[in-house]
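Worksheet: the structure to be examined is printed underneath.
The other protein chains are all here in position, but one chain of the complex has been omitted.
First chain written, first letter: the chains are A, B, C and D, and each begins at residue 1.
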Amino acid sequence: MSSYLEGIIMLSGINLIAVLGLSLLTGFAGLFSFGHAGFMAIGAYSAAICTTIFKLPFFVGIAAAAAAAAGASWLIGRATLRLKGDYFCIATLGFGEAIRLILDNFQGLGGARGWPGIPPHTTLVNILILDVIGVVLLANLVRSRHGRNMIAVREEELAAQVAGINTFKYKMLALVVSAAYAGVAGALLGHYMTFIQPKMFSMVKSTELTIIVIFGGLGSISGSVLGAVVLTFLPELLRAVDKWRLVVYGLAVIGIMIGRPRGLMGGFELTPKSVRAHFARLREAKAARADQAAEEKGGL
Amino acid sequence: MLNVENLHVAYGGIRALKGVSLRVEEGEIVTIIGANGAGKSTLLNAISGFLKPAAGTMSFKGKPLGRRPDIIVRDGICHVPEGRLVFANLSVENNLAMGAYLRNDKKAVAADLERVYSLFPRLAERSKQSAGTLSGGEQQMLAMGRALMTDGDLVLMDEPSLGLAPLLVQTVFEIIGEIHKLGKTILLVEQNAFRALSVADRAYVLEQGRIVKEGKASDVAADPAVRDSYLGAESKAGG
Amino acid sequence: MSDILQVRGLTKRFGGLAAVNEVDFNVREGGISGLIGPNGAGKTTIFNLITGVYKVTSGSVSFEGKDITDTEPYRIADIGITRTFQNIRLFKNLTVFDNVLTACHASASYNLADSLLRLPRFRREEKTLKEKALELLSILGLADRKDAIANGLPYGLQRRLEITRALALDPRLLLLDEPAAGMNPDETEQLMRLIGDIRNRFKLSVLVIEHHMDLVMGLCEHIVVLNFGQKLADGTPDAIRGDKRVVEAYLGGGE
Amino acid sequence: GGAQKADVIKVGWFGALTGDQAVWGNNEFNTVKMLFEEINAAGGVTVAGKVYTLEAVGYDNKGDAQEAVNVVRRLTSQDKVIAILGPNASGNAIPIAPILESAKVPDIATVATNPKVTVLDGKVKPYNFRVCFIDPYQGAVAAGYAYEVLGSRKAAVLYDVSDDYSQGLRQFFVENFKKLGGEIVADESFKSGDVDFRPQLSKIKSQNPDIIFMPYFFKEVALSANQARELGMTQVMMGGDGWPSEQLISMGGAAVEGCYFVNHLDYDDPDVADYKARYLKKYGIETELNGYLVHDAVLMLVDALKRADKPDGESVAKALESTNIKGITGKIAISPETHNPEGKDAAIIKIIGGKYKFQQKYAAK
Partner (left out) sequence: MAQFLQQMVNGLSIGSVYALMAVGYSLVYSIMNFSNFAHGGVIMFGAYFGFFAMTQLKLPFPAAFAVAFVGTAVLAVVIERIAYKPLRERNAPFLYFIISAMGASIFLENIIIATIGPTFRTYPDVFGRTSISLGSVAIGRLDLIMFVISAVCLAGLVLFIEKTKIGRAIQASAYNMKAAALMGVNTDRVVMIVFALGGMLAGIAGVFFGMKYTVYPQIGNITTKSFVAAVFGGLGSLPGAVLGSVLLGIIETLVAGYLSSQFRDLIAFVILIGVLVFRPTGIMGKTTEDKA
C-alpha cells in the first residue's frame, strides 16, 4: 500500500473515532457541539505529555487523553448543559476557542508555535484496533438502557423526565463519553503527526466533525463510519481540481443534505438483520404500490 | 360548492385515503364521522392543500381547487385545524388579526372582531396574553375565532370540540349554528358524532380511508350500525 | 382507605395570574379520582406542579406521607407518580416497542460498564426488560403494532401508548390528562374499561382529568372540581352532579 | 524535428491555495510554474550529464498541518517527486519531516522561520532545508536596529497570539530588546482573524512607547496602523518579513509611512527588479514576498541538481547540504549542521512616499 493511501486510511480512522463520539452526542442525545476539536486538543496534549515528557507507554497516553478530555467535558457540562439548543452550541464554541487560546498562551507546551518531536506511536494497526473497539463500545452503549435514555432525551425532553430519566445526567454521560472519544482521537492524531499545534484544533475542525456526523446520518453508527471515510477521502479525490476543491466540497455538502433526506445512512443501521428487514420492506412497498395502482384504476 | 372525486392520499407507504368522493352544497352543514385514524383529518388537509393527493380531483365553486394553501384560503375555504395551531408567540389579539390577513375593509374586520369577542368573552379578557400560554380550551376558542375572522365561505372544522369542557362543547355547537346562520357552509369532522349529526344536514361515514355510508344526517344517525359503533352511550341513553 | 396524595394550599402564579390558587385535595389510595373544571381552570397546571414540571409558588404536595413539593420530575417518577400529557408527548420517531422499553429502564440495575461490555448482568436484565415491555404492550392491546413508528399511529393508539409508557415505570399513582380527548363515545367506553382494568391489575391509584362526563361519572369514585384556579367542590359523582355551582360553571344547564 | 525529448524530473510544491493563507500560496505556486517554464524553455537542467525538464506538481493544503502530511505523502509515494518546495508556514513544515525521511525526499521551506523546522533537540533533520533566515535572527535584527540605529528605549509589542510566526518573532524581539537595555512597556496580542485592534492600541498609547513592534502579516499591519493613526498615535512602527507586499501600501497608505521592517532582500537590487517585472508581466498582479523566496528555493534546487550524482532525492539532499549561491534574497550558504542559510544579511526597509526604500544591510550581533 502506498504511504499516501495508508496515510489517508489512518486519518479517516482517527477522524472516525472523534466522529463516533460526536455521533453519540449529536445523533443520539441530540446535542450540537461546536467545540469538539477542543476535546481533541486536550487529548492530544495530555497524551503527548505522557509519552514525550514522562516517557510513558502509548496506551497510558491514550488513557490519559480520554480521561483528561472526559474530565474537562464534565466541568464544562456542569456549567452549560442546562442551556438549550443554540445556547449550548455557543457555549461549546466558546469552550473550543478558549482551550485553543490557553494552549496558544502556554509556552511550556510550545504555545502557538507548536510542539514537535512527539514519538510516532500511531500506526495503522493501533488505529484499526481502536476503531473496532470504539464501534463496538458505542453500539453496545446505544443499545442499552443508558443509550435509550439518551435517545429519549433527544426525542422529547419533558416526556423523558416524566418517565424518570434524569435528563441532565444522560446529557452529561453522552457529553463525557463523546469527549473521551475525541480525546483518544486527539492522542492518535498527535502521535501520527508527531507535532501538535493549537491551530490544528480550530473551529473548522469541529465543524468538519459535525458535518461528517450529519452527512453520515444522525443516529446511525454505520453512517458515521461511512461519513468519516467518504468525507476524509473526498477532499483527497478532489486534489486534481486545485482551488475549486472546496467549492465542490461545499456543493457536495448541500447536495447530500437536500438529496438524502436523512444523511447517507439516516436511521438505518448496517447489520445483517437490518439488511434483511430492509429488503423485506422494499418488497412490501412494491406490492402496496401495485395494489394501489390497481385500485386507483378501478375507482375511475 | 365543493366536489371531491376519487381522492387517494398516502403518507409514504401508508395509504390513508383510498378513493374518497364527497360533495358539499352551498349553505349546508355536512359532517364526516369515523373512528380514530379513519382519515378524516387527512381528508381536510388534502382539501386545504397541505397534502398532495396521489390521485383524484377536487373542485370548489365549479373551478378546480388551487394548488397552495394560501390560494385555497383566498378562494374562500378556511380550515380550523386539528390541534388548534394557534400562533403561540403572538397575543390573542394578533392571532385574530392574522385571521383577517387577506381582508382589507377595516370596518368589517372590526365588526367581526367584536362578534368573536362576544361569542368568546374569555378571549376578550385575555386579548394581550400570548396564545401559547392559554389553556387547551382557550386555544380551541381562539382557533375558532381566528377562522371566523378569515370570512371564508366554506369552513372546514376538524374536531372543534376536542378537549373542551361540556359547557363549551355546547357553546361550540351553538357557534357552529350561528356561523351557519351567517350564510357559511360547513364541513365538520367530529368525534362527538351524536352532536355533529344533530346539527348537520348530511353526513358521511369514513372507515379506513373509504366512505362506507352517506345520507341525510338523521338517516345516518338512525342507522343501527352507526349507532353501535359511533354514537355510544350517549345515544343509547338518549334513544 | 388512606390518602396516597395530599395537596395543601397549592398555588401557582404566572405573572399576575393565579392559575392555581390555594387548592387542597386528596387522592385516595387504590381509587380512581377525577379532576374536572372548565377550560383554563388550572387542572393541567396542577399536574405540572405535582410532577415537578412547574415550580410551586406556595403550598405543598405530599405523596404517601412524604413531602414531594418541587421535586425534580425524574425523581417524581422514581417515587412512584407518572403521568400522560394533554398534548401527547411520545418519543415520536421511535417504535412503539422502543417507547415502552425506554420507559422500563428503571426496572434494570445494570451499570454503564455492564452495557459497554455486554456482561452477563446486562444480558439477563435486558431480557427481562424486553419481556416486560412486551407484556405491557399485550395487556394494553398494542402488541401487534409494536414495530410501528409512534408518530404514525392513530390518535387513540398514541394515547394508549402514552399510558403504557407511564405504566412501564410501575407507578403507584397514575395521572391521566384528558385521555379520552379526540375519541368517539365508543372508544371512550373502551378506554373507561381499560382504566378500570389497569387500576385493578396494577393495584394503583388514578387521578384523571377529563371533559367526557360519561367517563368521569362512570369511573371516578371521587371528584374534585376546579374553577378559576380554585376548588369549587369535592365529592362523589352524585354529589357533584347535584351541585348547583358545578352545573352552572361547568356542566351546563342542558345536561 | 529530430530533437530528442528530454526526461522529466518532477518537483513537488505545496502551500495554501485556499483558506486565509491563500494569497501567499498562489504567489509561490505561480512563481514556481513560471520559473520552471523559463528553465525548460532555456533547455532544462543537466543532471549527471543528462538533460531533464522540470515539472511542478502542486497541491493545496489550506495551510492545514494535517493536510500537509497528506499532501507530502501523496507527492512522495504517488507522484514520486524528487524534491519539494514550500511550505511557507512552520507549522506545516515541521510535521512532514518523518515522511520526507522515510521517502528520502528533501524539502526546501520558503518562509518557515521557526528554528525547529530543520533542527530538533540539537539534531539536524536530514531532509529539511530552508531558504529564509530564522526567527531568532530576525527578532535580533529588529531589536538591534530599533535600539541602536533608531535609538528607541521604550518599545511596545502587538502580536498575533494564535500565530506561530508572530509569537516566535515577538519572543526573540522582546528577549533581545531587553538584553540591549530597552524596556518593553506594553506587550499586547490579538487573535488571527481579528480586525479591530483599537482596544490594544489604546492601551499601548497610554504607555507612550518610542516604537511599536508589529510582527505579523500585512493585512493586520495595515489595519492596525490605520487604527493607530486614527487614535492619534504617531509612533514609528516596525515589523518583520510579514510586511512587504504591494497591498500593504494600498491598504495602509499614509498610516505606514515612515515605518521600518526587516526584509530578506533589497527591492532596488536589479535581479529582484527583473523577477518582479517578469512576474507582473505574466500574471498581471504584483508578486509577494513568498515569490522571492520560492524563487531562490528554485535556484537552490537547480544548483543542487546540477551538482547531484543522480536525479533522486537522496543525491539532491546531499548536494543541497553544500549549497553556496547568490540568490535575489542574498547570499545563500547552507550550513550542514543546521540546514539554514547562515550569515544571510537582513535588509532594513523604510516606507517613504509609498515606496519601499532600502536603508541598509543589518546583521545582528
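Throughout what follows, a contact is a pair of C-beta atoms (placed from the backbone, for glycine too) under 8 Å apart; a residue touches a chain by one contact, two chains touch by 3 or more.
Source: prediction; values computed, not measured.
Touch with the chain omitted from the figure is made, among A:Leu56, A:Leu124, A:Met203 or A:Leu234, by A:Met203.
From the options A:Ile90, A:Leu124, A:Met172 or A:Val230, the residue with contact to the unseen chain in the full assembly is A:Ile90.
The missing chain lies against chain B, touching residues 48-50, 68-70, 73-74, 78-79, 81, 85-90, 94, 97-99, 101-102, 130, 132-133, 146, 150.
Listed here are the chain D residues that touch the chain not shown: 17-20, 22-23, 26, 161, 188-191, 193, 195-196, 198-200, 202-203, 205-206, 219, 222-223, 226, 229-232, 247, 250-251, 253, 285.
Residues touching the missing chain, restricted to chain A, are 26, 32, 79-80, 82-84, 86-87, 89-91, 93-95, 97-98, 101-102, 105, 158, 203, 207, 210-211, 214-215, 218, 243-247, 249-254, 257-258, 261 (touch as defined at the top).
Criterion: only the chains that are shown with their structure count from here on.
Centroids built from CA atoms put chain C at 39 Å from chain A. If you average the Cα atoms of chain A and of chain B, the two centres end up 47 Å apart.
Touching two or more other chains at once is no residue of chain C. In the complex of the two chains, the chain D residues touching chain A come out as 17-18, 22, 26, 59-60, 62, 64-67, 69-71, 73-74, 76-78, 90-91, 94-95, 97-99, 102-103, 114, 116, 120-121, 160-164, 166-168, 191.
Those residues of chain C that touch chain A in the complex are listed here as 51, 53, 72-74, 76-78, 82-83, 85, 89-94, 98, 101-106, 108, 110, 112, 114-118, 122, 126, 129, 165-166, 168-169. Residues 11, 14, 33, 35-37, 83, 122, 133-138, 140-141, 159, 162-170, 191-194, 228-235 of chain B are the ones touching chain C in the complex.
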